[in-house]
Structure formats: structure tokens, C-alpha cells
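The structure appears right after this line, and notes come after that.
Only one protein chain is missing from this complex, and each of the others stays in its spot.
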Amino acid sequence: MEGRIVKLVLDHMTIVRDHFSLIADGTFSEGIHLVSGDVGSGKSTLAFAIMGLISCESGTVSRHNIGPAMLSFQFPEYHITGMTLEEECLSWGVPWEEFISSSDFHGKRDQSPFSLSRGELAQFYVSCFLNRHDDLLLLDEPFGSLDCDAKKKVCDRLSYRTTGITIIFTHERAILPSVDRIWEITDGMLFDRGTVPDAIRRWTGAPSLIKKLIAEGKIPSNISYDDILEAVCRT
Amino acid sequence: MQDVRIRICASVLLCYAAFINIYGAAAALVWWLLFTPRFVIIHRVRIVISMLIVIGIISLILQVNDASGFSYFMRMLAIILIGLWLAAAYQPGEFLRFFVWIGGNHIGFELGVMAEMAMQSFSTLLFDLDHIRMSLHMKGIPVTIKNIIPTANLLIHKELARAKDNAELLAIRGYHHGGRLTPVFMYDRMDIVALLGALLVAVIAIFPFVNFLYSGIEVFRGLL
Partner (left out) sequence: MIEIRNLRYGSLHVGNLDLPRGITTVIGKNGSGKTTFLRLCAGIALPDAGTILIDGKSPRQREIGWINEFPDRNMLFSNVRDEIASPLRFRYFVPDDTDRSVQRIADRLGIQNLLSRQIQSLSGGEKVLVALAAALVFEPEILILDEYDSHLDEKRCTQIQRILQESGCDYILRCTQQMETAVKSDNLVMLEHGKLIHKGTPRDVFPFLTATLFYPLSWRAGL
């Protein structure tokens, strides 16, 4: 539907688990959002709760004009339901020909998903998800197990996603995509740091290199590798 | 019941009693009501209702066919509830201590390690199943017989990979045969009371007092 505005609203969503609790308030509008936080802060739990896969103690998650939604697991092997890569693609509603036009899996149509390494599997699923055009796409630690080049490819592919809401939950600190908004989870609460580039200054958990650049007055225009590099090379 | 030795001993006595006859089963159920956090267990263990339905159906079939359906239901109910209590009461590390206490630092330790790793694998399996279920739900794939095959495929892959990791980890941590551990157990007065209660249940099953009382009553009436 042309011109519809998609929105995800968290209204005092409270999640309680054995050794932590998390309160989340905020509105995710169209664009790419980064949710950062230390390991164990509740990023994955928040992602699961937004998808409705786990229950909240209180509060609500409201989807406005959001149709298809998808969550990519931190450990991609849990997604495997097909016996071949083509079957796996089709299980996501993505025809193989469409998938192969934008990925590096030529000649592997009949290969078993189990034959891929963890890194290759992660790249495979990111390609599947980005071919789906979901209104809401949640990526839980999409950079884990990937080498530098693979991380950069994922970041570049993400930049082509211009519609819908994309939320990336990650503690990655070197190679990140360009984002529209930064959030972070600290002390059991989700904080909205705002839109980039202003958000970068307010980002308390920013990677140490970004903090050093800010201290030197070289604030990057965004948090992608290329933007950081540009800031680094600024005189 | 903190002491795993008492818990296992009580469970064996109770299940044996429940298996023998309906008097033992009834006594075991009374024991379960008195000495376990009964409704907490039922609330926590999702499969309880399904298990009860299955044995209920079998009991009905037996009863309709002039077999002792009611007796079967009572005995199976008691065994299931005792078994669930035993599983729910498990604390990580207990089996290692228990088997070392029974079998010593060689065979006992090995059995204990196997039991602990089995429990660890079981809880990991539940975690895996949960994630697979979520994945199927997100893909809009119903859980059917046809779709179980790739799911089983994934679980087998993960279990084999886990078994390999565990074997390597054992080797690199210096495992050869057995290990050394001094098992420590803690129990209180109520544990002893519960154990004595389980003994009493076993006695009731072996010597059914109801029959005894009935025979006694008949003799008394005869005398009158």
C-alpha cells in the first residue's frame, strides 16, 4: 500500500527473566535502527518479545500497518527446515533465481544447509531475509561468526533495504551498517539515543574508537565502516 | 527433599508400591499429596495433562473390556506423579554425587558424569526444540509428520556435533577413567519423615491392610 506509515510501538513493555529485567518504551519508525548493549543485557530477549515469541510481564507491543515480520536468530542453524539450500530459500518464500541474483551461492542449489560453515549459513540467511521485503525485520547478532569482509557485505546489503523497519540487535564494535537511529540497553532499560549523527554523541556504549573520535572532535556522520574511516582521515 | 539419595530411595519404594496394587497406588498418592509441592509441579510440567489423558483413554478401554481399568489408572497416575516430582526436584550436580556415593570414584564417577551430561543434553534439547518451534511458526510451517523429518535432521546434527564437542572437551580436560570427588549431602528431619512414609507405603502395598482388615471383620462377624 503506497504511502502507508509503518510503526512499532513499545509501551512500557516489561520483561522479567531469572537474573534480569528489562523495561522498553519507544517507537520504531521506518528505517534502520541499531539496538546495542552488553552481552546479557537483554537484546535477544527484547527481539523475541517484539516478535511475540515470548511473553511480557506487562506493557504492550503494537504494530501499525506492519504486515510480514521476521526475526533472524543469533544462531542461524535453528532456521534450517529444508534439506537443500533451494528448499531452504523457498521455505522463506524466496525463489532460488531471485536469491542467487544478489548472493554468492552460485552452484550450491542442491547443497545441504548443514554443509555450510556457521559464517556461510549466517550470510545465507541474511540474503534470504533481505530478499523477502518484510515490513519488520529483526536481526539478532547478524555479525557473529563472520569475518571482516563478510560483515562488510552484510552491512552493504542492509543499506539497500530502504523500506520497512529494520532493527539490528548487536554488540559488534568494528564493522557496522549505516543506521538511522541508535538505541541502547543499559541498566535494564531501553534508551532511545535519537537519530544519527546526533545520537552518536549520546551513545554511552559506543565502541571505544568512536568515543575517541568524538573526543577529538571528529564526529562521524554515521557509524558504518566507511563513515568511521572518513572521520579518521579527517584533518 | 534436599538429599538426592533419600529422594531416589523414596521414589523407588513409592513406584514399586504403586505398581504392585491399587492399595500401594492410593498410599503413594497420599504420600505425594503430603510431601511434595504438588501443584507447583503440575503447573510447571506442561506434559502432565497430556499424559493423564493418554492413561485415561487406556484405562477406559481396559474398563470397557472388563479389565481393571480403574486400578490401572490409579497405579499409572501415582507412578507418573512420583516420576514428575523426582524429575522436577533434580538439582544440577546431584547425580554425580549420588553415583560416586554408590559406586565410588571410578565406575560411580563415570556413571555420574554420564548422568549429568545426559541431563545437560536434555535441557539443551528442550532449548533447541523451542527455537525450532519458533522458526517453524515464523515461516508459517505447520508441525506435521512431513515437516518433522527436517526438524529431526537438525536435532540429530546438533546432538552429534554436541557429542563430538563433549568428547573433545573431556579429552582435553584430562579425562581418562573416573575422577575424584567427595560427595556431600544435606538433609533435614522432614526428609527422614518422608522416607519413613515411603517405607510405610511400600509395606501397605506388600501387606494390603484393607484386605487384612476386611478378613478381620469377616472373622469377627463369624464369631458374633
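The chains carry the letters A and B, assigned in the order they are written, with residues numbered from 1 in each.
Going forward, contacts are C-beta pairs under 8 Å (C-beta built on N, C-alpha and C of every residue); 3 or more make two chains touch, one makes a residue touch a chain.
Just so we're clear, the structure is a prediction, and the values are computed from it rather than from any experiment.
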Listed residues A:Ser72, A:Ser91, A:Asn131 or A:Ser145, member touching the removed chain: A:Ser145
Hidden partner interface residues of chain B, rising order: 92-93, 96, 105, 109, 113, 116-117, 119-120, 123-124, 162, 165-166, 168-176, 178-182
Interface residues of chain A (partner: the chain not displayed): 18-19, 37-40, 117, 119-120, 141, 144-152, 171, 173-175, 207-209, 212-213, 225, 228-229, 232-233
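The definition used in the following text is that only the chains that are shown with their structure count from here on.
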Where chain A and chain B are represented by their mean Cα positions, the distance between them in whole Å: 42
Residue ranges of chain A in contact with chain B within the complex: 48, 51, 53, 70-71, 73, 75, 77-83, 91-92, 114
In the complex with chain A, residue positions of chain B that touch it: 128, 131-132, 134-139, 141, 147, 150-151, 153-154, 157-158
